[in-house]
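Excluded from the complex is one protein chain; the other protein chains are retained at their positions.
Per-chain residue numbering starts at 1, and chain names A and B are given in the order in which the chains are listed.
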Amino acid sequence: MAALPQGANVWGGLAVLFDTPAKRVAAIAVVLAAMIVAPLLLGPYATVILTNALLYVVLALGLNIVVGYAGLLDLGFAAFFAVGAYTVGITTLHFGLNFWLALPLAIVFAIIAGVVIGTPTLRLRSDYLAIVTLGFGEIVRLSARNLRETGGASGLTGIDSPWLFGWHIETPLDFYYVFCGLAIIGVVASARLANSRLGRAWLYVRHDEDAAEAMGIDRVRVKLAAYIVGAIYGAVGGAFFAANLGAISPESFSFQQSVLILMAVILGGMGKIPGVVLGAFIVILAPELLRDVGDLRLLIFAVGLLLVMLFRPSGIWPTGGRK
Amino acid sequence: MTLLDVKGVSLSFAGSKVLQNVDFAVPAGAIVSLIGPNGAGKTSLFNSITGFYKPQQGSIKVGGVETMRMKPHQVTRLGIARTFQNVRLFREMSVLENVMSGMHCRTSAGVVDAVLRLPGQRREEAAIHAFSAECLRFVGIEDGWHRDAGTLAYGWQRRVEIARALATQPRLLLLDEPAAGLTAGEKQELIGLIGRIRDERGISVLLIEHDTGLVMRISERISVLDHGVMIAEGTVREIQTNPRVIEAYLGVEEGEAELAG
Partner (left out) sequence: MTLFDIFTHQLVNGIVLGSFYALVALGYTMVFGVVKLLNFAHGDLYMVGGFAGFLILSFLAPFLGAGWLGVAVSMLFAMLAVGFLGVVIERVAYAPMLSAPRLSILITALAVSLVLQNAVLALTKGQYQPFGAQFGFGGVNLGTLFISYNQMVLVATAGVLMLGLELFVSRTQYGRAMRAISVDKDMCRLMGINVNAVIAVTFFLGSALAAAAGTMAGAYYGSLWYFMGFLIGLKAFTAAVIGGIGSIPGAMLGGLILGLLESFGTQLPGVGSGWKDVFSFSVLILVLVFKPTGLLGKPEQERM
């Protein structure tokens, strides 16, 4: 065999860090050690911020599958985040469900929502899709605002924190480690998908729909798969978000939220896992570092986004060279 | 046995008739050419056969199965592969990845298989890789598989496109002007390749081609399309001497000269 297939270039040049088993073990050990030690060194406030950043890593990885892999612009990604959070909120509060039963339910609802909105719309022109997803996102938020079951504008409070095999996941530090786990699962799943039959199909359809179809690829089905996988990431993020905060309200799932997640994907470098992780950290950490700028925060991001699109569409993360 | 059977196909765009009541067939195991002046509707016929255009009338059968209402990917699954007139590779993906795309419709691993790396998925990936490699070698590409397809020389891009089509494991391969832009040496190799595709793989070949010399050398049967109408069908000999074809081609004398190859 000539060489292993390179698959999508998702590691953005980082692949050299783990191309042999020894390097791989070392790289994983370093990352894990850093993750475990960070909150102990940085203190409780930083732990909360890092937890938030890791939540964004999960969400951005999900949106990256839709935007970065399949090339579909989704402007209502927060809707799936909301589906996950509200499913957990409603089923645990109103129906007394255990979190671990509510979580798969959240995933099922996200899949249903993905199919319902995706099936008719994924055959549309890409700019129409962007608008439809935007509209869908707003419909979900407004529904959450107006329905009694979702607690209206004030949302839901008193969502219980979950237990895992006798471990009560309760303190910020507990949740930090839970989100570390989620982010790792998210990264591994993203990388494996990118290097799979489906992951390649996303790229084929993204590069040339007609040629992809001539090769026997059902473009609508393949896009739907991307949309649904993204939805699952969103819902899982939302479920743990609800469990972590114990309270959710419609404004956590606004258009601005969708935009922020999209910025994480694009600023770092869409399609590249380290880029997306970097983007998520930038979006969450920058406001902490730029505390004084207040209202200018979003303006700085917006200008940054525009500059990236005009001068470096591949994102901040360096483009990994192909041999 | 007839592999592809086109009957009474008519296609029009916004009132202009592109194909008019076209009858056309490709026997299993044959190499058939479709010729005709520019704008005769040859590529439109290709697009109709492969499901990209939806003719208003007629019937298109592949191995006895009606494909007129099928989407392009369904037609491909049924065993028809194609190349494009203006080479449409996935330019920013590697040569190997391009060819692997052909295997998509012959494999089935989904999200769960990929995320969990189930044994079936690993076997399938290995099979995709092995068969794609075989297709690349078959068209004579031995190395440079990890280069971006868009960086290859034109003649090599054409080969990758053929390898990609072969990876769909077709019964019938449609080549849209495969010799366009090739050097004389490359054309010679193309003739050899088309022969091997039929002889070694048992795949029928239908080609649109303007290089009449090449057409006369490799075709077993030739069909001639002019202004959306099928004006002649027959062996090389019959076509070369058919007065209607000669007239349609270039005017009488020049036509005779060109068709003589």
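Descriptive notes on the structure:
Keep in mind that, in the parts below, a contact is a pair of C-beta atoms (placed from the backbone, for glycine too) under 8 Å apart; a residue touches a chain by one contact, two chains touch by 3 or more.
In this text the structure is predicted, and so the values were computed from the model without any measurement.
Which of B:Asn47, B:Ser94 or B:Gln157 touches the hidden chain is settled by the complete complex: it is B:Asn47. Touching the missing chain, out of A:Ala247, A:Leu298 or A:Ile316, is residue A:Leu298. Residue A:Val67 is the one among A:Ala53, A:Val67, A:Leu193 or A:Ile248 that touches the chain not shown. Contact residues of chain A toward the unshown chain are 67, 71, 73, 75, 120-121, 124-128, 130-132, 134-136, 138-139, 142-143, 145-146, 210, 255, 259, 262, 266, 295-296, 298-299, 301-303, 305-306, 309-310, 313.
Methods note: only the chains that are shown with their structure count from here on.
Chain A and chain B have CA centres that are 41 Å apart. Only residues 1-3, 5-7, 188-189, 192-193, 195-201, 203-204, 207-208, 210-219, 225, 228-229, 322-323 of chain A touch chain B when the two sit together in their complex.
Here chain B touches chain A in the complex through residues 50, 52, 71-73, 76-77, 81-82, 84, 88-94, 96-97, 100-107, 109-111, 113-115, 117, 121, 124-125, 128-130, 133, 143, 145-148, 164-165, 167-168, going by the rule given at the top.
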